[in-house]
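Showing just some of the chains, left in place.
Labels run A and B following the written order; every chain starts at residue 1.
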Amino acid sequence: MSLENKFPGKDISIEDIKTKFPLAAKKNKNHKSRFKISGVEFGSNQIPIFAGPNMVESEKLILNCAKNLKKIGAHFLRGGAFKPLTFPYRSKKYTETREEGIEWLKRAKEEYNIPIITEIMEEKYIDLICDVADILQIGSRNMQNFPLLTECAKSGKPIMLKRHYGASLRDWLGAAEYLLVEGNKKVILCERGVSVPHTHRSTSRFLLDLQVIPAAQEITHLPIVSDPSHATFWRDWVSPMSLASVAAGADGIMLEVHPDPKNSAVDPLQPINFKDFKILLKKMDKISKTMGKFIIKGR
Amino acid sequence: MSLENKFPGKDISIEDIKTKFPLAAKKNKNHKSRFKISGVEFGSNQIPIFAGPNMVESEKLILNCAKNLKKIGAHFLRGGAFKPLTFPYRSKKYTETREEGIEWLKRAKEEYNIPIITEIMEEKYIDLICDVADILQIGSRNMQNFPLLTECAKSGKPIMLKRHYGASLRDWLGAAEYLLVEGNKKVILCERGVSVPHTHRSTSRFLLDLQVIPAAQEITHLPIVSDPSHATFWRDWVSPMSLASVAAGADGIMLEVHPDPKNSAVDPLQPINFKDFKILLKKMDKISKTMGKFIIKGR
């Protein structure tokens, strides 16, 4: 089969694979990265779940989430203390909690023994954030902030690299290569929705690109996580799109969960509550098991 | 919850629902159309499968497909005798078989007792095509060919309306309303991929929009089918995207199946063969059953 046939869209060539992102590319058809982070295996039959609020709003909120999400079955607690906000003005409620938020995450981790993933936006906070985070999250808007990528990679911490909502798979793998070239091997990709012509909008902001899951898995050995909450921006669609993500072969699922979604400090239309998270987890687990994978061990 | 909140993307308003497509819109939360076509139920717990070649290339091909696909478990045989081709020149192989193709479909139907879905492009062929088709297919490019929609609806035949690759859900429901307003109640929607910025391309032509499934089901009572073959244009991704379609809640699945995919007259990269269809059918059935639905009866 010719190259033309192999990659019909032609955005990625054999040459790219050899010279642009040789470390991100698979060495052979069955090549798949497999590694553990804080005892949770990635790239295997297990599908790790990341859950938590959009923002680390308060100590009380994050302790509540840590306790309940761990009990329900989440493998990682997510939550942003540092967050890129589109406009420079902050209301009392809608604000970054920064150093304080990191402190609260630390307490949640200690008290409930749940590993943490949180966003990093600036080189100067690497030490602070590495002190609590089990995984550093690079947000969509920083996907091509190459100096930041390099410094994060050098820290040795595992990294989750979110895809920019306007980025091709090619550009995304180029950014991942910046991490791998520093010797960091624990790199996870995360799809969180792409922007599409407004004529396509089914009344949401972004469209979760599930086709990128088999597309990425064809080319790279890195695990790829799906984040339906940010993509759909609409609570009611989180469940169908999470189940579809598992069925499409996602190597992990990231979800926004909040004890009181309507009063979430940001984007109150998108988080689900603890109860719905529990129901969804069971449904995802059922589907994963038809595929020889699992979310909840045993059974 | 305010309207603003109800439809965050704002493409569809309560006003639209009341005045632009009142017949396509749900009357209440649980409103769902349920009807039978040639003994197969739509809008229920069953997920009908449409399978067959892109084009009705020859009598031999279509009889072969009818026999085998029926045996494996397809509910409808698909295949185009009339087809919109982007350029006016035809090779010997890559050509519409038109009246002859319709004749072959008829023979396949009679011999193997499998219902037929095939595309209609012109008013003048309605009688000819209605003579064999159990469902008229309106292709993506004709989604807004309103005179054609009206005439097809008047025939009384069930209709599958494919979404244009650049159409919003709003425009799509507007086109469906043209069918419903003629009194035709057996209308099926079909998602077949949207065009996205080239920077998003995961190396394919279109992106299957699975988010439109819950989005459509929130607003309309019409069943919605997913067609992963045309969207992905790439055989290897058909299986994950079909499974994801079922998990996202699709009310039916349309697949391109060919006994010898590499020698398909058109788009040889996208059909799967009989063997892979059989495997996929079982996987889809398994997932459907975790959701309280089914593809294969019993078990």
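Here, contacts are C-beta pairs under 8 Å (C-beta built on N, C-alpha and C of every residue); 3 or more make two chains touch, one makes a residue touch a chain.
Small disclaimer: the values here were computed from a predicted structure and weren't measured.
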* **Entire complex copy count, 2 subunits given** => 4
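Everything below uses one rule, namely that only the chains that are shown with their structure count from here on.
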* Quick one: chain A and chain B, Cα centre-to-centre, how many Å? -> 33
* Show which residues of chain A lie in contact with chain B when the two form their complex. => 5, 7-12, 166-169, 171, 194-205, 207-216, 218, 231-234, 236-237, 240-241, 243-249, 269, 283, 286-287, 290-291
